[in-house]
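For this depiction, one protein chain was excluded, whereas all remaining protein chains were kept in their positions.
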Amino acid sequence: MSHAAFVHSLWTMSADPPKKIPAPHIEYAQLSPTLIVLGAAVLGILVEAFLPRRLRHPVQLLLSAVGLVAGFAAVIALAAGGYGTGKAHIAAMGAVAVDGPALFLQGTILLVSLIAVFTFAERRLDPAAHGKRVDSFAAQGSAVPGGAAEQAAVKAGFTTTEVFPVALFAVAGMLVFPAANDLLTLFIALEVFSLPLYVLCGLARRQRLLSQESAVKYFLLGAFSSAFLLFGVALLYGYAGTVTYAGIADVVNGTVRTVDPALASTTGNDALLLIGGALVLMGLLFKVGAVPFHMWTPDVYQGAPTPVTGFMAAATKVAAFGALLRLLYVVLPGLRWDWRPVMWGVAIVTMLVGAIVAVTQTDVKRLLAYSSIAHAGFILAGVIAVSPDGVSSVLFYLAAYSFVTLGAFAVVTLVRDAGGEATHLSKWAGLGRRSPLVAAVFAVFLLAFAGIPLTSGFTGKFAVFKAAAQGGATPLVIVGVLSSAIAAFFYIRVIVLMFFSEPKADGPTVAVPSALTSTAIAVGVAVTLVLGVAPQYFLDLAGQAGVFVR
Amino acid sequence: MENLIGLLVAAPLLGAGLLLCGGPRLDRAGHWIGTLLAAVSFALGAVLFADLLGRGREDRTLTSHLFSWVPVGGFRADVGFQLDQLSMTFVLLITGVGTLIHLYSVGYMEHDERRRRFFGYLNLFLAAMLLLVLADNYLLLYVGWEGVGLASYLLIGFWQHKPSAATAAKKAFLVNRVGDMGLSIAIMLMFTTFGTFAFGPVLAHATDAGEGRLTAIGLMLLLAACGKSAQVPLQSWLGDAMEGPTPVSALIHAATMVTAGVYLITRSGAIFNAAPDAQTAVVTVGAVTLLFGAIVGCAKDDIKKALAGSTMSQIGYMILAAGLGPVGYVFAIMHLVTHGFFKAGLFLGAGSVMHGMNDEVDMRRYGGLRTYMPVTFVTFGLGYLAIIGFPGLSGFFSKDKIIEAAFAKGGTEGWILGGAALLGAAITAYYMTRVMVLTFFGEKRWQPDAEGNAPHPHESPRTMTIPMVVLAFGSVFAGGLFSINDTFLKWLEPVTGHAEGNSPVSALTVTIGTMVVLVLGVALAWAQYGRRPVPVTAPRGNLLTRAARRDLLQDDFNHVVLVRGGEHLTRSLVYADHTLVDGVVNGTAASVGGLSGRMRRLQNGYARSYAVSMFGGAAVLIAATLLMRAV
Amino acid sequence: MSFPLLTVTAAVPAAGAVVTAAVPAARRTAAKWLALAFALATLALAGVQLARFDPDSGKPFQLTESHAWIKDFGVRYDLGVDGIAVVLIALTALLIPFVMLAGWHDADPLEGPAPNRRWRPTQGFFALILMVEAMVVISFEATDVFLFYIFFEAMLIPMYFLIGGFGDRAGGRSEEEAAAQRSYAAVKFLLYNLAGGLIMMAAVIGLYAVTAHQLGTGTFSLQEIVQARADGRLHFATVTERALFLGFFFAFAVKAPLWPLHTWLPGAMGEATAPVAVLITAVVDKVGTFAMLRFCLQLFPEASKWATPVIIVLSLIGILYGALLAVGQRDIKRLIAYASISHFGFIILGIFAMTTQGQGGATLYMVNHGISTAALMLVAGFLISRRGSRLIGDYGGVQKVAPVLAGTFLVGGLATLSLPGLAPFVSEFLVLVGTFSRYPAVGIVATLGIVLAALYVLVLYQRTMTGPVRESVRGMPDLRVRELVVVGPLIALLIFLGVYPRPLTQIIDPAVGRTMSQVHKTDPKPDVPTAPTNDVEAAK
Partner (left out) sequence: MNPVNYLYLAALLFTIGAAGVLIRRNAIVIFMCVELMLNACNLAFVTFARLHGNLDGQIIAFFTMVVAAAEVVIGLAIIVSIFRSRHSASVDDAGLLKL
């Protein structure tokens, strides 16, 4: 038929009375982790609305803790129910996958968030303002820094207890992100966890200007990247006529050829596929902080309230890598020969840039930011090894890394001077003399980052590189090893600073944390050492969880 | 009987252990303990000697295998002793002279607060030297070889507070190490050639090996000998070694240790016999050294250094003889023994003189001492006569034979060697006379020393004179006793073998020749120093004299070439290590740092530039992906 | 199952480290004695190992233990000792107590108020030493490449703190200067070795990839790999094998250290206190040479042979270079460090000469060098602690005021220049013979090393000990009892092993023979086979 006629037919078709849209069938039980957390978040909002201030903090803490624990329990239940392996399938009309990787990552995210929430709730570090203990969040986010309103708020001892529900929303988003099984869900989840994070970044109690600046940067760049991602989604949709992973994959593999020739200009047009894929990839790489989409990381990590930084650094990475894995393994395996070389490049550049730039950093948080970039590179090396080993190694690495990161940032919150946290490295000189314990703990984390044997960092690195090597990516391993050598240099530098240089007279004090932060740090150390010495059980977990459902 | 051999070595070793670890509580009795143990091993030696004499000429070899030392794979080194006529000779010489010198030292070192340690070192030396001559394989010999080196190091540097002494000691050890290098390479060669380095098999199978290999071994052994026996080119240490106490010079640097080289060559005779080229090298070294030493000896004003030069030259004779092969071995050893007597005697005499002259060593400040220290004069005089080869005294017999043997080498070689030997004899007569005259004749040229107290020459105590007397007897009669119907030859022959050389000139001619040159030498010396007064400060002298005073510039050569060169080398290496080798490493680190600093500036804090990088990144990503598809 | 002797031998010092570190700040002395007790216990256990080790049993490894550990990586907790390992373990266990005694006061906190009540340098010092011991011991025992690698790497951390955390009193320099140079040395040590280790990690991964690819399941078990190679189930492509070999060897060569990767050693040994320096050169570095012998040769025989020429040349350079630089040093400890570089040259030379004498000698050399360097370095440390300066030029005439110190120093020096009669001579000569019998020229050049050794030792002795007594050393006390207790036994051992090394060689010999056979090398035969009779009588 003629072209015009075809177009007309479309018009008329849409003019028909709309068919009944069947109510979707949702497996609530299998989505329960997400739902529980969301519920907790909503409750949290209500709490903010109705409870008196003094009660909010404990209640929020309790609420979110319970929520997260319950969520975790749900994950365990699902895993025990075999959803991780045998009964893995796609839930919610193909929107969400319930399979090994999803559950493993969700479990990790929930645990990490639980620990992170503890650090959120820490109220012993800052000196009591007007007799009221305060946490590291702004008295009133909306108030102008240093303005009358803020002073009043401080005097009144306000604290932004909204962070708890906000964080919970973010967690909910993160839970969906790695499980998202169509591009739309992916995008929504992305936004759902990004937006709260933007807010959280802006809520620091001290150095609010930095905090707000980081929020703005994160927000603008985040929005920018998600726009790219969305456009990529659009193009992929245009390519495949569907946004479900399975659907796209089918078209990619050429199993389905839905087109009547007139649509050949779009459907099955590889240009759309490649560009779209690249853009979506970029959106995810932005989240994991891979070069060249990494530039927000240092600024945001430095400016954000340290607990939030820890939370972001750990949880976001897990979620984002989860999504990345799923995209590459479920949607684009057919395209392997196109994206692998590109990802090689990205991985190499990321490892090197992260390691090299970190060498000259002078601020602990920025240092950790760059180190996180380098680690993103290492993980990418594992991602690129397109094999079950690759998946499980990445899962393991994420679990190991996230706890180390949390612990490290938790330690950072302890080292304080008059201006709040003393994050400039020069201030850390001689910390080992002043408080050997804290310094030792931090040293442990640094060594784990550096990948010294008997720490989780080593096991993870080994697993990832091993997968890469077996996947035939030997060059990646070499570069990885080299950049680890460079990275070792600055981790060691910090250790030298802490232990071998004389303490400064005006050096910072090390605050004695409450049980909350202590728990966070303790857990961090414990996980670091356990995964370093006896990783077999967890490797098994990751191994079993290494299969995606299609 | 065999077990006694072990004790022979053990006794002085025990002494060394006691005296060195015993601590101050042994200060009072220490020297006597040392002397006693030396005497004990002499006694044991005597007993064994008697035992050997009791046996038939052919089975005069005792062996005792103690334990397997280093068994690794095919490499078997044992600690085992072999006592035959050759080692027996040495044992008696070492322990005998050794004991005497212990005795002498009791008096000589009386006023030294570290006397105990001195005797400890002496005992250590005895033990090492005995090990050297008793070992039944080259590796164990090597142990003794370096052991005596150590002892000599400790003893030369005994007065460590004198920098000169410390330096001399170090020099001696280092030069010897060069020699030792030769020995160890020789042993390796033996191992690769024969699969073992025990005397028995090696010497038995020497002829089976290729001549080239044997020559190599021979040359390496020669190098070792040069180091230990102060032969050219490794002789430079001996003169400085005189920094040590005189008894040390007498025992180690005259009578025993320095003759170890001769022992080594004689012991390895089987190898040298099969390697004529090596032998040629040996005789050359011997001839050169005997002249070299003699010339140096003429120029020195320091009595001990003069004697040292003489020692060099005399050992030159021995090496020369040993190099001649079966013709000379016996005479080499014979001269070695006689030399052991008279040279030790001379040194002890010199020591006694110094003892009486507040340790003045410059002969130009002696003179006319014969009346003040008669015993010393007489014993020294007898030693003098012996060394210049005065008919009927020890030196005469032994040296004469060597000169004969040299001629017997035959051909031009024979004439050259013989001539050199004769010339050496002449010079010997000259410089020894010079020493004699300067010291004991002429008018008194004493001068108050640095502290301004004038010397009061006096005879030395008994403990010192007795050994001198005994040695004097030795230097007078030993040669004769040995030569009466070739006792010594018959005694050694089973070990070293012997061949009569066919000399182009008759023995008589040689003897007359020696007499003539002897007279000439003496007369010349007398004319120079006996007739006219001797200036207290040495005249500038002609070129040769000045060169000879400086050991014929050998040290200067070493200094310029080795020391300076070495210093430059090390200094530049230290620099290179820091700048180059380490520089590369630090350079890498630095460049990474620089790179980091530069890349860091990209992070300029402007959100928009971040956005640019993202945009660019996206572009690249897309481009790359498309490209991948394109290719 | 039988008593896990090997595990316990490593566990005791580890436990000791924990316990010692936990001792409250006030009870310094108690901590020291406690640590010493643990070290002695370890020594006892090492003794038991020696006793229970049967040199002549045909088994490649004895006292073995084997448990699954990380099966995803094919890693097993496999322990076992051969003749070489058991001897080196004994050496380690033997030296540690002396190191502790020698460093008895090195870590006493400076006068003045402690920066914090938890500040316990002394406890830390001794705990770290024990930790190092534990890790060294287990890396000697590990027969699983990965297990070895883990401790080979982890060992760096406690060493690093020992070097950077505890130095000599400043001497000429200001405290800051001293601290700066110290931490520079420590960082250099760590980065150098870490780089080596990381490159080795790549090789380890590669090894896994190969085994996993060819055997189905990846494995790190030394025996299994060797076995698989033997019966042809496992075959390395030439390039792969060489690459892997280089990866391993690089790490070991840094640790050993082999020229030109040595530049960290002088700094580290110079800045660290004498006992720690001993720990570095006598104990930790031995792991490197040991690993060459055990892993490089046994895992990659072909590649080892391929690399031999280069390695031989490098170690030859190392011998002469180290010696020459030692001559040029002005700092006592750096001098000893360079001397060690020269000696490590000998060890590596011996290993790659691929002869029984060479490898047996090299192994013996590791032990003897450990003892002799310990003796020399510790005495040097005593000297330095008296005067507070490391510069040779600041001493002179010490033998007059402290004869015993000078005497022991001399003996240590003589051992270093491998004087016959002292232990090092035996090993050095074995190495030389072993090398000579395969590469005569190399052997001869290497022999120059013994002359140079004499040079630097005697120069050191002359400048520090002899000559007129310097004002600076006047009234310097002689060795104290504690110090004698440290030096005496070491010297006794040097003499004993020099006269009667048989006990060691008996244990080492079979192991070396096995290594040789795995490299498919046999000793060159002598040209003139002498009558067997003398061999027989020599054997008895």
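Quick notes on this structure:
Order of writing sets the labels: A, B and C. Residues in every chain begin at 1.
In this text, contacts are C-beta pairs under 8 Å (C-beta built on N, C-alpha and C of every residue); 3 or more make two chains touch, one makes a residue touch a chain.
None of these values were measured; they are calculated from a predicted model.
Although it is not drawn, the missing chain touches A, B when the whole complex is taken into account.
Shown as candidates are A:33, A:141 or A:165; the residue that touches the absent chain is A:141.
Although one chain is not drawn, the whole complex shows that of A:299, A:338 or A:421 it is A:299 that touches it. From the options A:47, A:139 or A:243, the residue with contact to the unseen chain in the full assembly is A:243. Across A:69, A:156 or A:220, the single residue that touches the chain missing here is A:220.
Against the chain not shown here, subunit A presents residues 3, 7, 10, 13, 141-142, 144-145, 147, 184, 187-188, 191, 195, 198-199, 202, 208-210, 212-217, 219-220, 223-224, 227-228, 230-231, 233-235, 237-238, 241-243, 263, 265-267, 298-299, 302-303. In the full complex, subunit B touches the omitted chain through residues 600-601, 603-608, 611-612, 615.
Basically, only the chains that are shown with their structure count from here on.
Here C is the chain whose Cα centre lies closest to the centre of all protein Cα atoms. Here the two chains linked by the largest count of contacting C-beta pairs are B-C. Summarising the inter-chain layout, the chain whose CA centre lies farthest from the centre of subunit B is A.
Mean C-alpha positions place subunit B and subunit C at a centre distance of 37 Å.
Centroid to centroid, with C-alpha atoms defining each point, subunit A and subunit C lie 46 Å apart.
We define each chain's centre as the mean of its Cα atoms; on that basis subunit A and subunit B are separated by 81 Å.
Shared contact sites, meaning residues of subunit C that touch two or more other chains, fall at 191. Contacts with at least two other chains are made by residues 589 of subunit B. Residues of subunit A that touch subunit B in their complex: 216-217, 220-221, 224-225, 228, 270-271, 274-275, 277-279, 281-282, 286, 291-293, 295-296, 298-299, 337-339, 341-342, 345-346, 353, 356-361, 486, 489.
Against subunit B, the residues of subunit C that register as touching in their complex are 188, 191-192, 259-260, 262-263, 321, 324-325, 327-329, 355-357, 360-361, 364, 397, 399-400, 407, 414, 419-421, 425-426, 429-430, 432-433, 436-437, 440, 443-444, 447-448, 450-451, 454-455, 458-459, 462, 465-469, 499-502, 505-506, 508-509, 512-513, 523-531, 534-535, 537-540. Taken in their complex, subunit C has these residues touching subunit A: 68-73, 115-116, 118-120, 149-151, 153-154, 156-157, 160-161, 164-165, 175-176, 179, 182-183, 186-187, 190-191, 194-195, 198-199, 201-202, 205-206, 208-209, 212-213.
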